[in-house]
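Entry: chain A
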Amino acid sequence: MIQILSLLMSVSLVSFIEYILPPILYIIVFPGLIVVLLMLFFMIWLERKVAAKTQLRFGPLYVSKRFGGVIQTVADLIRFSFQEFIIPAGADVFAYIQAPGLLMAFGLLPLIFIPVGPYYANIFPANYSLLIVVPLIIITPIYVILLGWASDNKFSFVGSMREAFLVISYEIPLILSILSMILLYGSVNAINGVSFQIGRGIPGIVLNPIAAFLFLVVMIRTTGRFPFEISEAESEVVMGPYTEYSALFFGIGMSLPYIELYSFSLLFSVLFLGGWWPIVPSAAAASGVVGGLLLPGLVVFIKALIVMAFLVFLRAVYPRYRIDQAITVGWDQAVYLGFAAVALSMALVWSGLV
Partner candidate 1 sequence: MTAASRVITGITFTTDEAKGIFEVEASDGAHLLDLATRLKAAGFDHCLSVTAEDLGDRLAVLWHISSYTNRELSGMNAQIRLVVSKSDNVEVPTLTGIWESANFLERETYEMFGVVFKGHPDMRRLLLPDDFTGKWPMRKDFPLKKTPWRVQK
Partner candidate 2 sequence: MSAPQDRTATANLTYDELAGLKADRELVLLIGPAHPGSGHMKIKVWMDGDIIQRVDPDIGFVHRTTEKLSENRLYIKAIPIVERVMLPDTINANLAYVIALERLLGIEPTPRAQYLRTLTSEINRITSHLYGIGLYGIFLGSSTVYMWAFADREPLIDLIEEISGARITYSYIIPGGVRWDLPAGFKERAETVLQYMEARLKDYGKIWVRNPVVMDRTEGVGVVSKSDAIRLGITGPNLRASGVDYDTRRAKPYAAYPNLDFEVPTFSEGDCYARLLQRVEEIEQSIRIIRQVLKDIPDGRIISDDIYSKMNPLQKRMYEMKHRVMFPAYMASMRPAAGRSTASVEAGRGEIFFYLVSNGDKVPFRFRWVTPSFLNLPFFTHVMVGQHLADLPAIYGSSDYFPPEADR
């Protein structure tokens, strides 16, 4: 508080707006809440539409016929918002109500620490961004387990247990994959990683394809895409942890995987797809909001959209794995791949090739 007051006294109003605006822009508008919401609507619609096209049919259409039913998710959201909210008799009420909110909060938190432009360093402490993002990404499943525990439903419980097992088995591959990129870029600052890629002119996916592949697999697993849609497997455990949730809380629960998908995809495009390349802002432009945040951010966002579209398309191709098979992959092949990725990075760094 004192800091802000002293700041107010020391700087003029214009420079104060310049100081306060970018963080608000970053959190509220882009890549924050508003874009997340729009992305959510678009992605859920795209998933249904892409699957429908693969399956020789139309998918959502009549809700807005001219635009291919693109506002279908809005209709679903309105319906969910005004439906009766049921708390099951056996549920632990406090946990039952707070879990979806916390889930949403922790799902959105990693977005703050993923830089989408060079200007980002001016707003937030970016020096340790990767170190902060990884635990934040891993923390959300704890609240998924809380959902299942609070619901007092056997299918929720089984689904939560599945989620717990899977999270544990895919943590090491995720950390190894990011570690190999940290080794390669020589920094835990993601902005430095992007500068590294732009400077060498080679994206991370070419430098270390093993780590990229591994990250992709962990991304599919964590966001519950096919073939790893195991904790919500409909024909086995109904809706998994979300079985008892109705109305808006179910909407929150179901949108969480897409938010996770969004933060993972942003991270993927920053780490492996060259970030805001080909837009390379000059030093002067990089200190401005438009040149340093919005334009590079748009590029990252488009790259992330392509990654997300690829991942939602997997639904149309693959059935789901059994849980023990998925766990075996996580503890066995994925860990070895992770070590291979680290070894590759070390070899590249030591040999001085990059």
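Quick note on the criterion: contacts are C-beta pairs under 8 Å (C-beta built on N, C-alpha and C of every residue); 3 or more make two chains touch, one makes a residue touch a chain; residues count from 1.
On the choice of candidates, all candidates are chains of the complex that A comes from, given by their letters.
All values derive from a computational prediction rather than experimental measurement.
Among the candidates 1 or 2, the one that touches chain A within this complex is 2.
By the touch rule above, chain A contacts candidate 2 in their complex via residues 51, 54-57, 90, 149, 152, 154-155, 157-158, 226-227, 229-230, 233-236, 238, 315-325.
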